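Heads up, one of the protein chains got dropped from this complex, but the rest are sitting where they should.
Moving on, here comes chain A:
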Amino acid sequence: MVMRKLQLPLSQTQKVRFDRAIERLHSLSSTANSDASVIVTDSIPVNHDDAFLKGHGTSEVNGELLATVCGVVERVDKLVYVRTLRARYKPEVGDIVVGRVIEVAQKRWRVELNFNQDGVLMLSSMNMPDGIQRRRTSVDELNMRNIFVEHDVVCAEVRNFQHDGSLQLQARSQKYGKLEKGQLLKVDPYLVKRSKHHFHYIESLGIDLIIGCNGFIWVGEHVEVRDPMAIDDQKDEDMISSSAENTGKEQIFTLLETRQTICRMGNAIRVLSNLGFTVTLEIIMETVNLSNSKNVDIHDMLGSEFHVVVAENEAERRRTKRKK
């Protein structure tokens, strides 16, 4: 957990409360690794007689192992590397990412991913709208704009790295693809830890939450994921007829409640990002429930009072968790 200076004006009492909450959080967090934190050009203590492997963030200079980044020294068997605390998004194969399309190029889309290069989503890595697996023809290429245009928000998976270091994405299942009716939020990438599931569906609120590993988070209205193989032919026909009706008429608007919930969740994530807490489903729901229970208005959530309240609540929650 990394703390950062809050960029909000705090009154005197608020400052006192805030500092106290931060102090408690510091004391609760594990201090085991504080000796292992290094800054650039710090020498890493290593047993030179043993064969050790130098990993990321290290380099050997004059027989000594120096750190090239600021972070915490990690050791896995004989591998020594430095894990950075705050850095740019470092993609791994299989990561779920959310991004915005910035360009429609020849047979591919370029997606902005909060990485040092743009991600590339090939046309062949996309499922065709009708779901049939086939070779992409030039007609498909000309119709690329029907699938994604500039400024669309898409969700995809990292497939591999190119030789020049740029990412190749794929969106091969129904879960991935264009995201509509929601908000895209940008947080710092190091606040998102890799976990088992990045797609969350909150049933009670009817909201989809996608926590992208690159720090882009999507909060939106729930969309039924259609698995093309699990549908009978009959149901398929019904769906096709009903969707045809829909596109003919005006789009059905989202309910006001859902939109308010989306905004509330979005603000909760913004608050957490400002405070520097790791963003997980658990803590987001905590914050949203807290705001509901204290009857905080959606706009007021971004005020300094709510920030202080959230910090205090989080300290309390961790303390009770520690006790268990």
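Note that a residue touches a chain if its C-beta (ideal position, glycine included) is under 8 Å from a C-beta of that chain, and two chains touch if they have at least 3 such contacts; residues count from 1.
The definition used in the following text is that contacts and distances are computed from a predicted model.
The chain absent from the displayed complex carries the UniProt protein name "DExH-box ATP-dependent RNA helicase DExH9-like", chosen from "DExH-box ATP-dependent RNA helicase DExH9-like", "LSM complex subunit LSM5", "Fibroblast growth factor (acidic) intracellular binding protein A" or "ATP synthase subunit gamma". Contact with the omitted chain, checked across A:118, A:140, A:157 or A:314, is made by A:157. Residue A:93 is the one among A:93, A:149, A:255 or A:302 that touches the chain not shown. The omitted chain makes contact with just one of the residues A:134, A:196, A:299 or A:323: A:196.
Those residues of chain A that touch the chain absent from the view are 50-58, 76-79, 81, 92-94, 96, 157, 173, 175, 194-199.
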